[in-house]
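Only one protein chain is missing from this complex, and each of the others stays in its spot.
Labels for the chains are A and B, by order of writing; each one numbers its residues from 1.
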Amino acid sequence: MLEIEDLKVYFRTNAGIVKAVDDVSFEVRKGENFTIIGESGSGKSVLAQAILRLLPKNAEICGRIIFNGKDLLKLSEKEMRRIRGKEIAWIPQSQTSLNPVLNVGFQCAEPLMEHFRMDKKSAFARIIRIFEFLGIGGNRIREYPHQFSGGMRQRVLVAMGISADPKLIIADEPTKGLDASKRSQIVELFRKIGDKTMLIITHDINFAENLADRIAVMYCGKIVEVSPAKEFFREPLHPYSRGLLDSLPSRGLKPIKGFQPSMINPPKGCRFRERCEFAREICKDEPPLISLNGRFVRCWLYDRGNWD
Amino acid sequence: MNRLCVTGLGIILLMVILGLLAPLIAKNPYKTDLKDRLEPPSLKHPFGTDQLGRDLFSRVLWGARTSLFVALTISLISMSLGCIIGAVSGYFGGIIDDIIGRIIDVFLAIPELVFNIALVGIFCAAYGVSTWNVILAVVITNWVSYARITRGIVLSLKEREFVLCAKAIGAGEWYILLRHVIPNSIGPIVVLATLNMGNVIMTIASLGFLGLGIQPPTPEWGQMINAGKDYITTAPWLTFFPGLFIALSVLGFNLLGEGLRDVLERRSFIE
Partner (left out) sequence: MIEGIGIRKVYKSGIFGGKAVVAVDRVDIRIGECETVALVGESGSGKSTLGRILLMLIKPDEGRVVFDGIDLTKLKGKELRRIRTKMQLIPQNPEEAFDPRWKIYDSIAEPLRIHKLADSRKEEEGVILELIKAVGLKEEHLDRYPHELSGGELQRAVIARALTLNPKFMVCDEPTSMLDISTQASIVRLLMEFQKKLGISYLFITHDLELAKVVADRILVMKNGKIVAEQS
């Protein structure tokens, strides 16, 4: 459904080139929930925005983003606009993404009227059904964003995303800034639309554990591991994935030593090397992406030629 | 460096240098020569002469001195006054804020120029004619905008966590106000002050034009336009050159102000 091949996104800044996404490849299969986990500064949000070509002009993108056979990077802006919202929906981070002076119903109906030339009445009728399905309440359609709580606003954003029945939904940090109890409501919400193909970007590991079919872990612009969710949480492969899970309060609250390196001058070879307890001499070379029983990991530990 | 800033600063510097060099490059602005009345611009008199035969170039240059000096005095006084009142009002809140807030509202409700005219009239009647009347009158209407802006900035800064943290380490109220709140509000206030300089120059010229400002024979642009308006068909340079200088200096300050705003706002955006 969506294939990303050798994607690179660089930003030129005064301080140097920021390699926000560096040589990333993965594939989202039809019907699955593919979740990218990463901490702030890992480049995960940039990756999501690159897919929809929403990045600012100073970003340099190369590689291929193939969606249903079309390379999105080769499309014109006009063709791209037809894909956004209709084929690929974007659920932005909560709170400020709604227009405060328009009622929520209109904002959700807009893509329907735009892409399917639906008239206002039938578009609104459909939005009311979606609102009821998501537990917002169809009668709130004429209310304005400020009348909704944080969790409810997130629901409205989801409603807006699914209104045009897109083939792929990309959600960026859907639980950011929400309380623990609100988070579980958002998990329920995403379960309800679980039959859709979804690419979720999050730093919230609990959220990923509850929803994902497959998990990708991003560190410093690179994807270091791609695994089916169940196996990932049972036995993470990459040392960073392991460190990340162990730093959860429920798994011992063990910190990873050191700090995340700067994106301008990341260490050569494996970028996690300086914080890794298994680091060896060979880690100074770029590790290959190693396939292991349907899982992928970018770490020298799993390279058969180097087992000693 | 921002292009607006540079252009604005260039114009202002030109004005300031011309004003400062007036004693060197200009002739005596008071010397009348009835033989040379209403001469058009020439090599001898680059801007021509006025109805009393005075060299207009010299008068315009000396006028730059008057206008810029008076405008700067007014701005500095009203800025210090306005900022302190606004900061105290916003930071301490409560009944002080209520009273100051209402006073600001009253001042904002009266049209500025009308208020100025009335004040100058009262001061003239009470203390006689003097430049200080103009300064005082404009300060009285001008501090309000500073107070209003400062109050707003301080109100939002007060809620920031670093102010709370300062309180938690045992800092006193005045310490926090002087060390944290005021320094952080200086950026927007500098922008306001620059933009406001243009306004003040206009106000001074307006009062001068109405005959209420700085009195002849002291050269002042507004008053020169007033004197020249009777000859506007026969000697248009009498109104043109002072008008040009008013426009240029207002433009200079506006450009600089806009430029500063761009620079400061972009920086706070990055931060």
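One rule holds for everything that comes next: a contact is a pair of C-beta atoms (placed from the backbone, for glycine too) under 8 Å apart; a residue touches a chain by one contact, two chains touch by 3 or more.
What you are looking at is a predicted structure, and each value in this text was computed from that prediction instead of being measured.
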{"item": "Residue in contact with the excluded chain [from B:17, B:118 or B:165]", "value": "B:165"}
{"item": "Given A:19, A:84, A:115 or A:203, the one touching the chain that is not displayed", "value": "A:203"}
{"item": "Touch with the omitted chain, as defined above, among A:13, A:40 or A:291", "value": "A:40"}
{"item": "Chain not shown, touching residues in chain A", "value": "39-41, 179-182, 203, 205, 243-244, 246-250, 253-256, 259-260"}
{"item": "Absent-chain interface as seen on chain B, which is shown", "value": "160-162, 164-172, 175, 180, 183-184, 270-271"}
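The rule is simple: only the chains that are shown with their structure count from here on.
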{"item": "CA centroid of chain A to CA centroid of chain B, Å", "value": "54"}
